[in-house]
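All protein chains of the complex are present and in place, except for one that has been dropped.
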Amino acid sequence: MTLDPAGRALSDFTVELDVYSGPYEWLLALILKEELEIFEVPLRELVGLYLSARDPGAPNTLERDTDFAGSAAALVLLKSRTLSPLAGEDEDEEGEGLSPQQLAERLTRYLMVRRGAQALRERFAANAGHYPSSHLLPPRPGRLRIDFERVLEAARRAFSRQAEPPVDHLGPITVTLQELASIIRTALVRGPVPYEELIRDMDRLRSAVTFAAALSLAHEGHLRLRQTEPLGPLTLEPLR
Amino acid sequence: MSDTPGDTPRASHLIEAILLTSSRPVTVGALSSATGLPEAEVESALYDLARRYAPGESGILLREVAGGHLLSTSPECAPAVERFRDEARPAPLSGAAHEVLACALYHGPLTRSAISGVRGVNSDAVVRNLLDRGLLAEVGTDRDAPGSPALLDVTDDFLIATGAASRGDFPPLETLVAEEELARVRERLQVEAPRPPEST
Partner (left out) sequence: MSDTPGDTPRASHLIEAILLTSSRPVTVGALSSATGLPEAEVESALYDLARRYAPGESGILLREVAGGHLLSTSPECAPAVERFRDEARPAPLSGAAHEVLACALYHGPLTRSAISGVRGVNSDAVVRNLLDRGLLAEVGTDRDAPGSPALLDVTDDFLIATGAASRGDFPPLETLVAEEELARVRERLQVEAPRPPEST
């Protein structure tokens, strides 16, 4: 397992697990494509691998941690979805009957896009801080047209956003890690807590963020994530 | 600047960059505080720049006006600049720009941070672009807020561009958005009551 300190976010992180060995991002892609059963992936081991490969001094540590926590949270989200599929949710039908060739094609496509995204990240960063001239001449009166209806539409959107909690997708996060970290800490006062119990009454988004919060607390040394067997439940144990 | 000397931009470069992004004259004091350079160094850099942007040397002139320094187009280039102005197609406005304008239209005058607060994202860059384009303007300052930030409002150019005769041409916010949502917006703005769009 290697981590290039100056390297791309997570693309150099490789994992060695019983069910899979290879780059982490492929593992992610395989699970997203439902080719690898999420229950077979020992999360504790995965987190352990990540933490032991982690170089806190690397320039992009925060980015890497965020990516890892984000993708790990997405895994938990998938797990909860597998446990309780929502009625009416149209699961990808073609996903069932994919041939290995089709799957390889899809994975290849996704991997390329992922690499393309990393290249874009670098380009955006390299081109940040170019500010244009402010010496603009106003267009001749009448040249600029602003659509009246679009202004009204923008008003509707801007002033309605507060009442629109997006929980049906992995969009903007409306709960904070801190908030859920404090819930975990409170729960741990009484001793070890099964992860499933912790998230029992939570929606998908909150349970995913709870996992990210648990990772963060584990990394800070406040708790330990224990999974005794590959298919077994995940337990959070207090350390301090 | 904590860079090695080779990496530190020259004083004249820093000032040149600042002057490109200001459509108003900038004082030596403001240049000094933005660059962290002593005023004497700023003065000397301005002297160098005045030669770089002198008549006959460049289509851009560095002028000293109203107690500050300003880049402007050279008068001899005015006909070409005017033709460009006539021919250029104004850049379309983004979704974010429409939202910022809607904020100012219905809740203006308001500060940059109030706009960002309502939209839930930092909107400084969008505001800057709209100020440059003359669709928003600074109309005063909020003396009650720390640092007395500028208050922004839509301009007559904005009204003309939308084809509206006045703010009153826009329907009241209540007809666009549910009351409970407006209450949340007001909470963020810490305003007691909505201002009718007519009152400019």
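Just so it is clear, A and B label the chains in written order, and each chain counts residues from 1 on its own.
As a working rule, contacts are C-beta pairs under 8 Å (C-beta built on N, C-alpha and C of every residue); 3 or more make two chains touch, one makes a residue touch a chain.
Just so it is clear, the structure is predicted and the values come from calculations on it, not from any experiment.
Screening A:H135, A:R150 or A:R185 for touch with the missing chain picks out A:H135. Touching residues on subunit B toward the chain that is not drawn are 1, 7, 9-10, 12-18, 20-22, 26, 30-31, 33-36, 56-60, 71-74, 76-77, 80-81, 83-85, 87-88, 91, 94-96, 99, 122, 124-125, 128-129, 132. Subunit A meets the missing chain through residues 9, 22, 26, 29-30, 32-33, 35, 66-67, 70, 74, 100-101, 103-104, 107-121, 123-137, 166, 169-172.
As a convention for this text, only the chains that are shown with their structure count from here on.
Measuring from the averaged C-alpha position of subunit A to that of subunit B gives a distance of 36 Å.
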